[in-house]
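All protein chains but one are shown at their positions in the complex.
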Amino acid sequence: MYILPKKESLRMIAALAEDYDLYGPVLQDVSGEPLFDRAMDPADVRLDAAITYNPPKGVLFPQSERILSYRYDRESRKASIRRDDLVRPKALVGLRSCDLNGLLCLDRFFLGQEYVDDVYLDHRKKMFIVANTCVRPFPQCFCVCTDSGPSAREGFDVNLTEAGDDYLFEAGSDKGEALAKRLGLKEAGPDASARKGRIVDASIARFDAEATENKAWISRVVNRITTGFIGNEVWEYVGDQCFECGACAFVCPTCSCFNIEDVASGEGGADRMRSWDSCSFEGYTRMAGDHNPRKPVEDRRNKRFFCKLSYTQSKKYLRPGCVGCGRCARVCPGDIGLPNVVTYIRRETTKAGTR
Amino acid sequence: MSYQTGVCNFCGTGCGHLLKVNDGAVRGVFASPGHPVSRGRLCVRGWHIHELLATGDRITAPLVRKEGRFEPVSYDEAVAQAAERLSRYSGDEIGFLASPRASNEDNFLMARLARDVFHTNNIGLASDQGHGAAADVLLEGAGMPAMLGTLTEIRKAGLILVVGADITRLNPIVGSEIHLAARNGADLVTLSSRRTQIAELSRKHLWLRPGTTKTALAALAKVMIRQGGHDTEFVRNRTEGYEAFVRSLETIDLDGIEAGTGLPLAEIEDLARRLSEARSAMAFFTSGIAGLDHASVALLYDLFLAAGKIGREGCGVNPVTGVCNIVGSYDVGAGARFLPGYRRAGSPDPGQTPRELLAITPTPLKAVVVADRDEEIVRHAAKIKGLECVVYIGAYANAFTDFAHIVLPAATFAEADGTYTNAERRIQLNRRKVDPPPGVLPAWRVYADIAVRRGAARTYASAEDVMADIAASVPAYSAVTYPKLEKGFGLQWPCDAAHPEGTPRLSVEEISGKLKFVPAAADFRAPAASEAFPLLLMAGKANYFWHTNNIMKKTHIPKREYNALLLLYPKGFVEVAAADAAKIGVRDRRPVNVVSAGGSMRVAVRVSADVKPGTVYVPYFIEDMVPGFLNAFGAAVDEDQDSVIPVRIEKV
Partner (left out) sequence: MNDPNARAIVTVPEIAVIDEIKDEIEDVRTFYFSFENQEAGRNFRIKSGQFVMCTVFGAGEFAVSLPFSPENDRLHLSVRQVGKVTRALHELRPGDKIGIRGPFGNGFPFEEIKGRNIIYAAGGIGIIPLRSSIVHVLRHRKDFGRIILLYGARSSKDLMYRYMIDEWQKIPGFETHIGIDRAEPGWTGEVGFVHTLIAKASVPAKDTTAFVCGPPVMFNSVIQELLGVGLKEDAIVSTLERHMKCGIGKCQHCAIGRTLVCTDGPVYTYRQIKTLGEQI
């Protein structure tokens, strides 16, 4: 571990900016809201910003992007296809532990299983990750319920932990070590690990009083969700409140469902666009010919939480599908973010029970 | 920073959003957590507005029809032709159809063009009748011709009454605010003839017999007064017209109320008591097509006035507009028979809207200027085809241009500065974020150029300049400036010298003079079923309004979602309760004839628990249905949620 004085952090970010496109928490110019976005100026990256409203996954898995384009001229019968080169070196600076865990889930999903997803791989190559320990929770957080924070344990090149006027700078890879050397950072003393441990413990201790919006006793429902021992009335109760907007999937760091559309671009050409999709939608599973195996909204809600919390997702991601970021609860028009749903399942809350 | 603040351009909620702009194009959208109304939420449409903005299906060049075919022409020639050809018409030969989605700047100059250059008051929006009714009532009753409450106080309402509106589908985030308020203890009651999501989320759904909304509202008032639950001090000190209101309720027969409305008297008494005892209360309804008519709005307003639930925190009678700038369009004088600032358009001719003129047979209309038609129903297709001069101005390709002689492209809301006023009178500024296609201008510039061509002296350098003219013409906007709008999340009008930071809601302390009870010319007779026509047909729109919306077709995911229903019933459907379907002997998706005294139509059956036995429902968008079947009932369906047609359904 090394010491990075806080007033030197800009120097670190600027060093990264020389070799990478810079992404991090940036304050929106009009409203001041923190968003995870491209930073054209290293000084724009705000390590002290609150958890960003949008998930950093958008850097590797954009809301909408072209993955290839083709042109077909019916008269000459000539077809050509061109794949977009999406590889750019990217530095993600200030990634919260929950979001980094989400990214690792996406890695395991997109780069593992039967096939490697070439598009995600392109985005993922040449990436430098600076994680940022949460020394205090935000009101929406519950990473302590999902074993995904407040400090990252793996997956980073550098992990920063705020300690007084400094950051404790942990190198998690050769690239991280190289950066420390390049910046000429002093080594932290032998008690640095213990010091970090105390800071993390102090953060955890603050959850009760400060992370008040969401609590989710997830472990208590994982088994029930996996085995399907949840009455349909509970899902109907949840489904009644679903506004079918798709937002829970859009803001979730581990959601990766996408849609593909070929969009005409003129003169026989088309762009193959990949964009965020959500299993909340009725049309998500509808087949040509109109059979829809997952039509009722309560079935779709069931599916979402099965996907997030059951054992099979744990096996696929090597951890629960939820990282405790709290974004779904904030963005939901219906008040059925994951923590609430977990509570309804535990209490078997149904329509009948509340009328 | 890729994410730039803006306002969603779909429904009248006016949610804040952040458009992601990279390399000169909109690539994404995110919800804006700081926005006071939307507070970080969007609906399926709002979450995909970038798909609409990315469409290549645009009108990109001015066109003039020569010998039946469109030819591209220069902008100057198109403007010159429009100016010259339109000038051949006067009086009721010419009309202007404004778009409720266009900006205040666009619609203000379209209205100026109509009145100052073509000397006509024949301007209106497609969704006139409904919102016009709400504006009329609230203007007369409270001097504030739009939502009296504010969306940001929904969480302060003790009781929320939703009348008819399928609010979670039409204005999802308003529906969300209402739902969350209910989860935090507000008493939520829905009064409607069809089961909707908000009805299911309500503590109580008062499932009304179709056509009896007015009767139910009048009964509520009568019961409340009988219980002594009206706010006597408020009524005495702050209002006038109460006695006449009470007398107007004499014809309501409370003993027969259940037979009439389907609601037991006990339930009406319970609601009346709750309304009176609530610390605050709001009523929501939709305006626009299939919203409440004048009498219904008046009764609702009078009820809340008697209950003392007007002009206080957490209170209000709140029309919710279905399109982003209906309110603004009325504010700046593009609504029927209102000049800018809600002065009545004068005599001798206050004007008729193109819709009204086309409804006359034979129509006097010969020329019409149409902006960005959103709705697909071309009710009077044959008559429009016969017009001599149709000028169409819009951003997106639209089948309506088949009728046009001159077409001019317009910039989208992301390609031009403009303000939009949401349902709660919040004037919000959208800044230009990307360039329009080469040569494409904002619509207001097109109107200004046509005006100049016709000799008008006034020119405008920018949208901000147009706003300066609006501020000078519309008293409620007199203190509005772009810098002020940009500082926060817009300002709610009246924004004038007395209220330089705007007015969230009507405040009884600020009203000089009295609030007035508005006489409701209510016809309490409800259409009845008969042996020949044993079912009552309701027509409505709800989320189906978005199905065939021209702009929805240019998206991917919203189009897929709305098609999920439409593709199952490609020729349209009539919702029938399971018991009735069994009686008729039909199953889901089977074709039937729906027969009324005025015509018939053939559609598929959709078995649904959202309608009670004895009632059936069609979404008004079904094309075959409109000319043949509903036209026979004239404007009734347009105006009024209460319009009900007795029908029978026959197996085919």
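To keep things simple, chains are lettered A and B as they appear, and every chain counts its residues starting from 1.
By definition in this document, a contact is a pair of C-beta atoms (placed from the backbone, for glycine too) under 8 Å apart; a residue touches a chain by one contact, two chains touch by 3 or more.
Keep in mind the model is a prediction, meaning the values are calculated, not measured.
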| item | value |
| --- | --- |
| Left-out chain, listing which of the shown chains it touches | A |
| Which of A:Lys6, A:Arg38, A:Arg294 or A:Arg346 contacts the chain that the document leaves out | A:Arg294 |
| Residue of A:Arg38, A:Arg108, A:Arg195 or A:Lys303 touching the missing chain in the full complex | A:Lys303 |
| Touching the absent chain when the full complex is considered, from A:Leu10, A:Ala79, A:Ala178 or A:Ala205 | A:Ala79 |
| Touch residues of subunit A, complete complex, unshown partner | 67-68, 70, 72, 74, 77-79, 81, 83, 109-110, 112-120, 228, 256-262, 264, 268, 270, 277, 279, 284-289, 291, 293-294, 299, 303, 306-307, 310, 312 |
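What we mean here is this: only the chains that are shown with their structure count from here on.
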| item | value |
| --- | --- |
| Where subunit A and subunit B are represented by their mean Cα positions, the distance between them in whole Å | 38 |
| Residues on subunit A engaged by subunit B in the complex (per definition of touch) | 26, 28-33, 35, 37-38, 44, 53-54, 58, 62-65, 240-241, 243-247, 250, 259, 261, 263-266, 275, 277, 281-283, 286, 290, 292, 330-335 |
| Complex interface listing, subunit B residues touching subunit A | 1-5, 18, 20, 22, 27-34, 40-44, 46-47, 50-51, 54, 56, 168, 172-173, 175-176, 179-180, 183, 197, 200-201, 486, 556-557, 560-561, 563-564, 567-568 |
